[in-house]
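The complex is shown incomplete by one protein chain, all other protein chains being positioned as in the whole.
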Amino acid sequence: VTAPIITLLTDFGTADGYVAEMKGVLLSGAPTATVVDLTHEIPPQDVEAARLALARCWRRFPPGTVHVVVVDPGVGSARAALAVESAGRLLVGPDNGVLSPALLAGDATVVALPVPPGASATFHGRDVFAPVASRLAAGEPVASLGAPWPTAIVRRTPEAHRLLDGTVQGQVLTVDRFGNLVTNLTARTGGAVLVGGLRLAVRRTYADVHEGEPVALVGSSGFVEIAIRAGNAAYVLGVGRGARVVLAPG
Amino acid sequence: VTAPIITLLTDFGTADGYVAEMKGVLLSGAPTATVVDLTHEIPPQDVEAARLALARCWRRFPPGTVHVVVVDPGVGSARAALAVESAGRLLVGPDNGVLSPALLAGDATVVALPVPPGASATFHGRDVFAPVASRLAAGEPVASLGAPWPTAIVRRTPEAHRLLDGTVQGQVLTVDRFGNLVTNLTARTGGAVLVGGLRLAVRRTYADVHEGEPVALVGSSGFVEIAIRAGNAAYVLGVGRGARVVLAPG
Partner (left out) sequence: VTAPIITLLTDFGTADGYVAEMKGVLLSGAPTATVVDLTHEIPPQDVEAARLALARCWRRFPPGTVHVVVVDPGVGSARAALAVESAGRLLVGPDNGVLSPALLAGDATVVALPVPPGASATFHGRDVFAPVASRLAAGEPVASLGAPWPTAIVRRTPEAHRLLDGTVQGQVLTVDRFGNLVTNLTARTGGAVLVGGLRLAVRRTYADVHEGEPVALVGSSGFVEIAIRAGNAAYVLGVGRGARVVLAPG
């Protein structure tokens, strides 16, 4: 039998020891688990950034993987704590939209988790989500861990809109470490992208332009990106998250 | 048999490859071990920050876990290299107070480790502590690894002081990634905290105040914290590590 896989996606950073506490709880509850860091560098309380990171990777892991997602500005409030089964993967996290990629896919099963007596009101990652993740890793079914939760708030991906003139209006969803602008536009090579006063043909890869030149391309998740070859597009173009991007027919 | 767990807590960052070298040594010596990153983002040479991170998590891991703690400004000097058994966990690190949480708990066994011939004078993490951690993970007893060390310097938690007027004087021990001020005061909800010119009632969680408002609460380790809901208390209040905090009766 393969060891169960438990992943962690948080906005805790690592310096303060919060992630370390969660790992201790996970490995105490599931000593044979493989605990995998997805990231702890989500900007503090940035639910949207966490949702995007989760969207990229949650289905890349094998069925049975348990994803623990803790970006939780409402910890200790009335927001529900969820466990989800979707597409064969298991997820736990707060009901604030961070789990949307799994909630929107297939026929997700969702339960609301009880908060155990004595749990800290400020650290459900350690006292609610990690213990449940250990139990899921050990094979307990989602349905046994809480009550069905029919009213989950699901925050969806901001969608691009097709206009009457044939263009599609989207936005920059995130700026990655390289300064690449990742949008919510889907495209094939051949069209053109309007962003920050520039019109860029949609190319195949960075190396299709010279160093220092801007390029639009279809990124690795299928969405249009704007980059500067060997440079930082966000910095050079002065364009950031939320900026409008328009896709024109090819 | 469950794979042995070895954790790493350092101030090395990861970019330079020092942590990678230690992982190579650990997995060469203990190929079945689960190597767990606690953090490598302790500020350079900040023994106190490392002590606090260790205090949070070392007992959360199962008995038998080996914690490797290397924040070691005195490397190569006469400071001792220690191996400790405490509360069923095993720890290695320099004798500079970083291991205090384990040294202060229960009936700790402490030995001083020899420095092997050929060890680098600047990287005992790789050449002294990692090899010993592998041997501890393989089941070698602490007592066999070095000579008893009766004179360990133990740096204790800065303690809060009760004054004649009934207040308790403490300080901010650390500022976490969210800008929360973590103190050395213990309290129950009901009292009030004086900090940076403010008087704050001790509440249960962040969501007990409006966004942008300051709140005092009992944090997840049992100590009083001061936070700004959806904000950064250190930045907004202009209060940092070492600042005085006073707890007044409820």
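Just so it is clear, A and B label the chains in written order, and each chain counts residues from 1 on its own.
Simple rule for what comes next: contacts are C-beta pairs under 8 Å (C-beta built on N, C-alpha and C of every residue); 3 or more make two chains touch, one makes a residue touch a chain.
Note that this is a predicted model, so its numbers are computed, not measured.
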| item | value |
| --- | --- |
| Candidates B:F61, B:F123 or B:Y206 - the one touching the absent chain | B:F123 |
| Positions on subunit B where the hidden chain makes contact | 11-21, 23-25, 27-28, 31-32, 34-35, 37, 44-45, 73-77, 120-123, 126-127 |
| Subunit A, residues in touch with the chain not shown (by the definition above) | 2-3, 5, 7, 9, 34, 36-43, 49, 52-62, 65, 174, 176-179, 204-208, 217, 219-220, 225, 230, 232 |
